[in-house]
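One protein chain omitted, others in place.
== chain A ==
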Amino acid sequence: MNGTGTMEAAPAGGAAMDAGYLLEVENVRKEFPGVVALDNVQLRLKRGSVHALMGENGAGKSTLMKIVAGIYTPDSGSFKLRGDDIKLRGPLDALEHGIAMIHQELNLMAPMTVAENIWIRREPLTRLGFVDHGEMRRKTAELFRRLNIDIDPDVKVGTLSVASRQMVEIAKAVSYESDVLIMDEPTSALTEREVDHLFTIIRALRAQGKGIIYITHKMNELFEIADEFSVFRDGKYIATKASTEVTRDDIIRMMVGREITQMFPKEEVPIGGVVLSVKGLALKGVFSDVSFDVRAGEILGIAGLVGSGRSNIAETVFGVTPADAGTIDLFGKRVRIDSPSTAMKHGLAFLTEDRKETGCFLLLDIQENTQMAVLQSGYVKSGFVKQKHLAKDSVEISQALRVKTPDMAEPIINLSGGNQQKVLIARWLLTKPKILILDEPTRGIDVGAKAEIHRLISKLAGEGVAVIMISSEMPEVLGMSDRIMVVHEGRVTGFLDRAEASQVKIMELASH
């Protein structure tokens, strides 16, 4: 169907087509229960170019990539590949159409060799139907020669470094003769030399006419490797520009966008004495020398990119991953927190980042989910749970949080994300914490529930609870926090007071 070319693309014709768009995605919309992840966004990828996607966490980049890679099906919108309308039926279908995604979490099988990983499902066979290992080795070596990759096709993937595995992933994508390659923060685990090598490969691929979609948070990479970039914000498409025509500040402004209004009102409350004091906290290979104080009634925001170590700091303070070094003082007393139950005994509570993985008991009902943490310390008499008393208090707190459910015996899996989050908050409020750590308290939940949760956090601070709030959403951090601690690559890069804090300042501290 060549007739449906776009306005920009020249009519059919070999060389002219090469200059046209490889991929055109328009008016794409994707909703998840309770949130609009993508709201009529577009993306146009030129042949022989590197196109960067920029945006804050939660801007919709990953959702868009998953749609392009066939992992998600869009609710609506058009999808053109090489000028033809197509509909992807899944990741495998995308691959067969020449769209390959190199995942952040690598999808290789560690006990198998490099060659076996690359040709899986497509192994060259001998006449008798056995795998032709010689041929497979030869094809791999040839592929690697083309990409200038120096890896032995016969070694087990498990013995390779992260960088080498990434090269194998890229080679695998290329082996499908893919035209569109999607790279999701490919340099996050690479050293500088490895990054240089990766960029050499990317340039080679670009020269071969491939289109590369490149997700990154790193500004300098954008200028170094990308030809064009598109900015997204809150699930909306903002703009596409050539990377030569903008400055770093322009991009930050586009990413941040909206003016900060009083969207997240934090009430002014009297701030008390220091309740939690962390000094020199370290977890080998994750973060080091983290020191901060939190006072009663204070909200300390922690900002930083995903993977900066901000969640790890919270996990260590709560004893999920006990520290390798450093001290924690609670209410002026030195304590050793080696497990969550110790942390809870000292009045800490921790709403984790990942509702599904570390939050909800999806098989259990709302009541069970609400009461699980408090059972450690109360509502139990000689082993028996005081269910009536507990149920009464649970219902009370759920109503205060406006959990929308007809009854507490409803399995939590049937609730929307926002309501699940409220149940988890209720779980921790039942324990009457003095220090509340919230990791992404409003991720993936709708605006209404968000405002309610913010009001609640503010109210708790007013009651003298010390709150530590980690968030990827700049307006949330700026609106709610009394102070903001910014983390970058496992180090604290600065503190900002409420008055002086701005998105640009945070971004500067959070990236380089």
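As a working rule, contacts are C-beta pairs under 8 Å (C-beta built on N, C-alpha and C of every residue); 3 or more make two chains touch, one makes a residue touch a chain; residues count from 1.
Keep this in mind: contacts and distances are computed from a predicted model.
A chain of the complex is left out here; the name its UniProt entry carries, from "Ribose transport system permease protein", "Acyl-CoA dehydrogenase", "Twin-arginine translocation pathway signal" or "5-oxoprolinase", is "Ribose transport system permease protein".
When the full complex is taken into account, the listed residue touching the unshown chain is A:T352, out of A:S62, A:S308 or A:T352. Considering A:L45, A:A373, A:I397 or A:I484, the position touching the chain not shown turns out to be A:A373 (whole complex).
Of the options A:E245, A:E267, A:D407 or A:E463, the residue whose C-beta touches the omitted chain is A:D407. Of A:K80, A:R310 or A:R427, it is A:R427 that touches the chain left out of the display.
The missing chain lies against chain A, touching residues 27, 29, 31, 33-36, 39-40, 75-76, 318, 320, 339-341, 343-344, 350, 352, 357-364, 368, 371-373, 375-376, 380, 383-385, 387, 404-407, 409-411, 413-416, 418-419, 427, 446-449.
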